[in-house]
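One protein chain is absent from this view; the other protein chains keep their places.
Here is chain A:
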Amino acid sequence: MLEELNCETVFTIPIFGGIGVSEAVVVTWVIMAVLVGLSIIFVRNLKVENPGRKQIVLESAVGWASDFFEGIIGKENKRYIPYLITIVLYLGVSNIISLFGFKPPTKDLNVTAALAIMSMFLIEYSGIHKNGVKHWMKHFAKPVPVVAPIMILEIVIRPLSLCMRLFGNVLGAFVIMELLKAIVPVLVPIPFSFYFDIFDGLLQAYVFVFLTALFMNEEQE
């Protein structure tokens, strides 16, 4: 049981006294390969006129996602949209990958922390890019200078909350599912799997990018 919870080291790179590559990283490679492979397959033969059914589905999905993010962060921040789409795809696949027998990489704190750190940099970068360093420095002292420590703390708190929310949800779902499977292995896990593996996983992916976009928007004010 506890073994299931551990993030095993799949192999060790034999330099610097051995660098352990965890399962999450390997599963991420698999996800990357699948996503890129599917992209290459589906994006072939795109046509401006008379798109096929495949292309219509693809376009409406990408169009829906970019419209969604554009609605949050605005038209002038279009350049962040590809990153957000990438993250939502990665998280969506990672969170439901336990259906395919892999351990979700988001169950590893390293992955959620990495995502949160990237979100943090993106949030602060978008603020600085939009309003300049000076404005970025000044905005900590608004509306009154007293709140400056809290505002500075917020830089860390926001990604920390993103990281922990995702990690906790996926880990919790994973633990519950493992327990259920251990106790009642037949039929009963199915509805729970729908909720914990699919619904919760997709919801957390959505929440993660939604909050990242929202924080970016906030930071640009």
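Going forward, a contact is a pair of C-beta atoms (placed from the backbone, for glycine too) under 8 Å apart; a residue touches a chain by one contact, two chains touch by 3 or more; residues count from 1.
Keep in mind that, in the parts below, contacts and distances are computed from a predicted model.
Colleague: Could you check which of "Multimeric flavodoxin WrbA", "ATP synthase subunit b", "MarR family transcriptional regulator" or "RNA polymerase sigma factor SigI" matches the UniProt name for the chain that's left out?
Modeller: Its record in UniProt gives the absent chain the protein name "ATP synthase subunit b".
Colleague: Among A:I72, A:I85 or A:L214, which one is in touch with the chain left out?
Modeller: From the options A:I72, A:I85 or A:L214, the contact with the absent chain belongs to A:I85.
Colleague: Among A:I73, A:L115, A:A173 or A:V209, which one touches the chain that has been omitted from the display?
Modeller: Looking across A:I73, A:L115, A:A173 or A:V209, the contact with the absent chain belongs to A:L115.
Colleague: Given the contact definition stated above, which residue among A:V36, A:M137 or A:A182 touches the chain not shown here?
Modeller: A:V36
Colleague: Since one chain isn't shown, list which residues of chain A touch it in the complete complex.
Modeller: Against the left-out chain, chain A lists 5-7, 19-22, 24-25, 28-29, 31-32, 35-36, 39-40, 42-43, 46-49, 51, 55, 58-59, 62-63, 66, 81-83, 85-87, 89-90, 105, 107-111, 113-115, 117-118, 171.
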